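The complex appears here minus one protein chain, its other protein chains still in place.
Going by the order they are written in, the chains are A and B; count residues from 1 in each one.
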Amino acid sequence: MFKRLAEKGPAISITVDGKPVTARAGDTVASALLGAGIDHCRTTPVTGAPRAPYCLMGVCFDCLVTVDGVGSRQGCLIPVREGMKVETQLGRREAGR
Amino acid sequence: MAIESRADDEFDVAVVGGGLVGVATAWGLSREGCRVVILDEGDRAVRASRGNFALVWVQSKGLGLAPYAGWTIRSSNAWRGFSDLLKQETGLDVSFQRPGGFHLCLSEKELEARANVLKRLHNQPGIVDYKTEILTHDQVKAMLPDIGPEVVGGSFCPLDGHVNSLRLFRTLHAALNARGVTYLPSHRVEAITREAGEFRLATPHGEIRAAKVALAAGNANMRLAPMVGLEAPMRPERGQIVVTERLRPFLNHPVVTLRQTDEGTVMIGDSKEESVDPSGLTIGVSATEAERAVRQFPLLANVNVVRTWSAIRVMTQDGFPIYDESQTHPGAFTVCCHSGVTLAANHALTIAPMIARGALDASLVAPFSARRFHVQAAG
Partner (left out) sequence: MIAAADLASSYELVVIGGGPAGLAAATLAARAGVATVLFDENPGIGGQIYRAITSTPVSDRAILGKDYWDGAVLADEAKASGALIANGATVWSLDRQRLVGVSIGGKARVIEAGRVIIATGSQERPFPIPGWTLPGVMTAGAAQTALKAQGLVVEGRTVLAGSGPLLWLLAAQTLRAGGRIAAILDTTPRRNWLQAMFHLPDFALSPYFAKGLALLREVRAKVPVHRVGTIEAVGTDRVREVVFSGAGGTRRLPVDLLLLHQGVVPNVNLANAAGVAHVWNDRQICFVPVLDADFGSSVPGIAVAGDGAGIAGGTAAAERGRIAAIAAVRALRPDSVVPDTQAIRQRLQREEMGRAFLDWLNRPADSFRLPVGDTIACRCEEVTAQQVRETAQMGCEGPNQMKAFLRCGMGPCQGRLCGLTVTELIAAERKTSPDEVGYYRLRPPVKPITLAELASLPISEVERKAVER
């Protein structure tokens, strides 16, 4: 869906569901997912429908993901960090993570 | 169900109040064959039915008025049948569950106070016998594995349960709609008179006439009851609730201050403040509720709070229900109480048939007449 205009800025290694993904400095979690061509980042807690980032400005809450073990983080507001572990969130969040 | 005024229609009963007490009573009246009109306020009404905690709760009930325990248990026992009837009519499941509920204590002092309350409650003369046990930390943990180390123990009552109260609210409205009951929002009742054997209720959208009137307007009953020779002394108070995002099921029993809904959200609450400003919220009160919730269930620490709200409790001056019929205005009744969820089954299945017949059954509800306030004042 998206390509990078230029591979600028230092590469940052994160994992998404355990698989390595190369992000760039300046990426948010959500933009890193889009840049890596990842199709959806969660399924809804109501019907289990797949969702992906929609607004990228903190409004829609469709980019909720688990970041470093903490669920329901807004991916579009969180800058990537080296070694960050991102997981797609399936349905309702589990208490305690 | 049209929402325009029906000044020309004849109704058997006008129910004043479209909250849970009003709609449960109206549904029961409709089942008895009455032609019912519900007069409600609008979208911005101060509405306890949108802010309640949704417990169907028995433990602790009745300290100070022993018959209240029996009345509560009667409703708790009727609740399964009530929810089945609603499901038959609407297809909607209000998710009533009665797995038994807890009151959790975070210090020895709290646990001791809890034990004392239960002892005083169950030592009252004439109290119906029902079981509430005091449990140790380990006993609680066997049933609620996620409690934190600070929970020293608590009390457990097998009769306690909960329901999805917003769905109950919607389900009753849907059932009334299907029954053809007339629902008139934005019809705040300004005055009630009785002329030529019928009641005339003045609203901003015209006058509604009915043979009987049931006042189920929560704290507003204080204003309305004197219009028909009744009284409803109230002392409203504010409660605040914190609610989380939807979580996978982790809690099999409701706790009096914390419950997981069937949708997965966790409600945390049970504060009491004197304020009657429904728009105010005290952050420190929400913080206290959150702090205790995390101590009770540490796995909730990182869970997101999506909303907090305050609501005004419907509360009579002594906290117990008022069910009355007017001597001066025959056909006028009050149905006024806190715990509109717990008592919904009674209102639908016991109180409504009495109103339909035109007389309250003293053997069941005499202790709940507002006349008790005068007895106390005299004594």
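Basically, a contact is a pair of C-beta atoms (placed from the backbone, for glycine too) under 8 Å apart; a residue touches a chain by one contact, two chains touch by 3 or more.
As the structure is a prediction and not an experimental result, all values here were calculated from the model.
Participant: What shown chains does the left-out chain touch?
Facilitator: Within the full complex, the chain not displayed touches A, B.
Participant: When the complex is taken as a whole, what residues of subunit B touch the one chain not shown?
Facilitator: Touch set of subunit B with respect to the missing chain: 1, 3, 42-44, 49-50, 110, 166, 169-170, 173-174, 177, 183-186, 240, 242, 244-245, 263, 268, 270-273, 279, 281-294, 300-309.
Participant: Extract the touching residues of subunit A with respect to the undisplayed chain.
Facilitator: Residues 1-6, 8-9, 24, 26-28, 31, 34-35, 39-40, 44, 46-47, 49-62, 64, 72, 77, 79 of subunit A touch the chain absent from view.
Rule of thumb we're sticking to: only the chains that are shown with their structure count from here on.
Participant: Measure off the straight-line distance from the CA centroid of subunit A to the CA centroid of subunit B, and report it in whole Å.
Facilitator: Centre-to-centre distance between subunit A and subunit B: 43 Å.
Participant: Can you name the residues of subunit A that touch subunit B in the complex?
Facilitator: By the definition above, subunit A touches subunit B via 45-46, 70-72, 91-97.
Participant: Can you list the subunit B residues touching subunit A in their complex?
Facilitator: 146, 245-248, 250, 264, 266, 297, 299-300, 302-304
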